[in-house]
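The complex appears here without one of its protein chains, the remainder shown in place.
After this line comes chain A, so read on.
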Amino acid sequence: MDECSLYDTVIVTRSRSPHHAGVVNEPTSRAQGVNPLCGDRVRLSVRAGHDGIEDLRHETRGCAICIAATDLMAEVVTGRTRTDALELGQRFTDMLESQSPPGEVADDADMPEVLRAFLPLKTHRSRLRCATLPWTALGEALNHD
């Protein structure tokens, strides 16, 4: 079978055994992202303090891409300031939505390596939203806490 580079080991592993599933204690905000086209649903609970995001957990119902994207997002934004996290989300979305092919994406030295696993989505554009949905939900959570 052609497994397709989209289903990178980290994506398959994280989708099967997410590290950040659940609900945080004493959340400062919650948000939900839904993709009505496919029924994917991401529920986030966030605890943020003066120094930024202290903990983020998720309850995700969706495909492997969506679950892995949410879990890896939780991993890379924990410890970041709100501004930094939102800016990373924008760069991640820009990376996937830019028209340049996966091999020619402008090098973003600050892009966490695990997020680069989603680059093959550029050739599966109907699935882009699966990876950006948690970041949309994060924006909701951080802008309304």
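Details
The rule we apply is simple: a contact is a pair of C-beta atoms (placed from the backbone, for glycine too) under 8 Å apart; a residue touches a chain by one contact, two chains touch by 3 or more; residues count from 1.
The working rule: contacts and distances are computed from a predicted model.
Per its UniProt record, the hidden chain corresponds to "cysteine desulfurase" from the list "ABC transporter ATP-binding protein", "cysteine desulfurase", "Multicomponent Na+:H+ antiporter subunit B" or "Peptidoglycan synthetase FtsI". Only one residue from A:Val12, A:Leu86 or A:Leu128 touches the chain missing from this view: A:Val12.
Of the listed positions A:Arg30, A:Arg91 or A:His124, the one in contact with the omitted chain in the full complex is A:His124.
Hidden from this view is one chain, which touches chain A at 1-4, 6-7, 12, 16, 37-41, 61-65, 124, 127, 130.
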